[in-house]
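Removed: one protein chain of the complex. Kept in place: all other protein chains.
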Amino acid sequence: MSDRAEHKDRGIRNVFVHYGFLIIIASFFAFFAFYTGSFLNASNLLNIVEGSSILLILALGMTLVVALGGIDLSVGIAFDMGAAFAIVALKEYDAAWYVAVLIGIGGGALVGLLNAFLIVRLSVSPFLATLGTFFIGSSIQRIFTNGGGPISYRRAPQEYRNLATGDLFGVPMEIVIAAVILIAYFIFLERSIFGKRIHAIGLQKTAARVAGIPVQRYVAIGFIIAAATCAIGGIIGSANLRMFTPLAGFSYLLDAIAAVFIGASMHPRGRPNVLGTLVGVLFLGMVANGLNLMGLDFNTKDALSGLILVAALAISVAQKRLR
Amino acid sequence: MSADPDILMLKGISKAFPGVQALEGATLCVAAGEVHGLVGENGAGKSTIIKIIAGVYDRDAGTMSIDGRHFDHVSPQGVHDAGVRFIHQELHLVPHFTVAESVFMGQEVTGKFGLKRKTMRLRAEAFLRDVLNTRISGDTLIRDLGIAERKLVQIARALIDDEAKIVVFDEPTAPLASSEIEQVFQAIRGLQERGIAMIYVSHYLGEITDICDRVTVFRNGRDVAVLDEVTEDSSDSIIRHMVGRDIEALYPEIHHKVGEPVLEVAGLGDGRKFFGVDLTVGKGELVGIAGLIGSGREELTDTIYGLNQPTTGTMTMDGVPNRFASPADAVGKGIVLVPRDRRHDGLVLDFTVADNINLASLEQVAVSILEDRSAAAKRAEKLAEQIDIRPRDPDAIARFLSGGNQQKVVLARWLATGAKLFILDEPTVGVDIGAKVEIYQLIEKLTAQGAGVIVSSSDPAELLGICDRIVVMLRGRVVANEAARSLTLDSLTALTTHSNPAEVLA
Partner (left out) sequence: MTSRTAREPRRFGVPSLSAMAGYLPLVIFVCLLGYLSVVSSNFLTFPTFDLILRQAVPTTIVCLGLSIVVMAGGDDVVSGGIDLSIPAVAVLAAAIIADQLTNHAASLAVALPLALMAALLVGAVNAMLVVRIGMTPLLATLSTSVAVVGIVKVVTSSRRINVDHPAVVWLRDGTIGGVSSGVVLTLVFFGVFFFIAHRTRWGLNLQAVGGSRDAAEVSGIPVSRFVALSFIIAGFAGGLAAMFILARGSGSTPGTEENLLLEMVLATFLGSAFSPRRVVTLWGAILGAVLVSALSIGFKSIGVNVFWTGCIKGALILIVVASASLSAKFDRRKTAI
């Protein structure tokens, strides 16, 4: 290979390494805009953002856990528990809407507490601990609902329903809530001293411990905060449908993981980060929306989005590795 | 022996890396049946010339021949075929494999019905017994072996094909206790009897003078001396060639004023690795802990720092009874630790220098809970300048710093925390002599400011050079607690390796 060709080759590589995923996002965007008439409508773009809100909330929780060096396969369970606790509080105990929200968050936090106990006290690896929590949580939901029937509560208070369907100055409430959580996570994880410690733990746990950081406390609290965050997603979901659907959270798991890893690939040092996660979530939301608009049937759409997910993850990891 | 024709000859070797002339006309010749020591400070070019022999690097200039055959271009496969074997510092063994499986890894003996396990076991045992002078069952799992035995298994794996002519040992004894070293030396003598040429790279000059027939000293990319006669007294002259200056200047003058006790430890034990340890450190005092690896030294300091919990004994900090639940707790009460494995336990390698320096005092560079980045950079810069961390860039990634500078980053982290007691575990391992001197000076400063310092080290000369008092540990117990000036290198070495432990333990 001549010098010049080699140079050119390296140039292409450089472009890929730095902008690879952004190029892919742009090409998907252009593709959908070209093939479906309504993709670029303002209302559709708003749909994408609104439709991504719940995933963003779960992905933020996942970002925290991955930044701590772990992974949480039970985000879906925390999501379900948030919905279940809130709906049951409303339906069976006539709780006020804000009490129900708090109870829902508490229900999700319990899932995080179980994870924290397994990981910190029993030294189980986060993967296996949260996998176990996932199976137990799924099973409990089946037992509780006698096999998976939804618990619906048509007469849920309007304030509760507004969490999903209301708006604030014209901005859908889902987006408002997700944005608030996004900003809180950004400050917490990327700008605060806690975030710095969390990243230190995720990179080198023992070094963080020797530097005087209470690692176990951070890990435990991290898993609990993540689960509580996911529960907020579940509450919004249940407010939207006015019911608790067992095992509904599972469908977010892989998308949340994918969003975090796509986001990490954009970071100069390959770290999971809040803004990257946002980009990852919007990419996945865009793909789901675009495939919908193309009018594919449900099964084909599922298969295609699965394949796009694999490809997206592969490209983001390759990009991170080549850097 | 030096009259024998040299089997390996490298002459006039030069090698440059961007910004560094690693080798400049270096020569290294090794004869069959000799153990040839290769010494020099870090950065003197030892590992570069080894990698040139291995075919990892291409040389810029010079000639290389093995057994009279010239090598214009060296490939890893080519040198392997020529009979050169490398015993890396890392063991590279699978813990749950047997000795036989490990020895034959990658060169298994197979027959019609698959692996011939019995053949492999018998051959591995025979090789270990006949050539390496040691008896290990071929069915033992690696994880049940001592480190010295694992080293021998590693050596056997490299040599089992019986085609080795030249063996390069890279710091073979680094992880060993001195009682274990003899086992490796016996193996080396076994190889010597078979006429195998050996290059022995080590920082431990005592071992170099024990085992080597000849020594080549490298400095600044050149061979500055070849000693043809090596005796026990050669160390001094080797050091003079290595350093190019006298060694007395290495250690600072000691004039400590010892004040009130900072930390008093009484009867401390963890029930497994150390027992009934008494230890007192005063303000401005520098206490050394001497002992072999495995003497309980490491566990003692880890326990004081709260990394592990003791089962017996008490600790008193500034006159108040205390026990540290975790490092976070210890740091909060004014005890800090510079760990022995700085890359693994000391630094967050992918953090910047500034982040590493500020990691333990983030509150000092924060506005409420938010990090103040300019304050953080300023604080890091100031500390980095104070102790001369290079490069001076606070945004440099810690992973890419040299060993000495990495150690300084860990030290810098604790400097401005107002700690009352510094525990330094092997503070100068893997650090070149220039940085060593600077670290000693830094420790001096800490004591001058009134902090108590514990230095735990496997290098007796270092402890004698800098400490006020030395506590000697042997098999988990304190066997001596003496003023440093009442000890000599000989007496301290004798204490750490007491030949009759039963007497001590009784």
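Observations, loosely collected:
We just call them A and B in the order they show up, numbering each chain from 1.
The rule is simple: a contact is a pair of C-beta atoms (placed from the backbone, for glycine too) under 8 Å apart; a residue touches a chain by one contact, two chains touch by 3 or more.
Since the model is a prediction, treat every value here as computed from it, not as a measurement.
Partner chains of the missing chain, restricted to those shown and counted over the full complex, are A, B. Checked against the full complex, the one of B:143, B:257, B:399 or B:485 touching the unshown chain is B:143.
Summary of contacts with the chain left out: across B:207, B:298 or B:444, the touching residue is B:298. Listed residues A:99, A:140, A:241 or A:275: the one in touch with the omitted chain is A:140. Summary of contacts with the chain left out: across B:273, B:408 or B:477, the touching residue is B:273. Remark: the residues of subunit B touching the chain excluded from display are 88, 90-97, 101-102, 105-108, 110, 113-115, 141, 143-147, 149-150, 157, 175, 177, 270, 272-273, 293-294, 298-299, 302-303, 307-308, 339-341, 344-345.
Contact residues of subunit A toward the unshown chain are 71, 118, 122-129, 131-136, 138-140, 142-143, 147, 205-206, 209-210, 254, 257-258, 261, 298-300, 302-307, 309-310, 313-314, 317-318, 321.
Keep in mind that, in the parts below, only the chains that are shown with their structure count from here on.
Each chain gets a centre from the mean of its Cα atoms; for subunit A and subunit B, those two points are 45 Å apart.
Remark: subunit A residues 187, 191-197, 199-200, 203-204, 206-214, 216, 269 touch subunit B in the complex. On the side of subunit B, the complex with subunit A involves touching residues 305, 307, 326-328, 330-332, 336-337, 339, 344-351, 355, 359-360, 362-363, 366, 369-371, 413.
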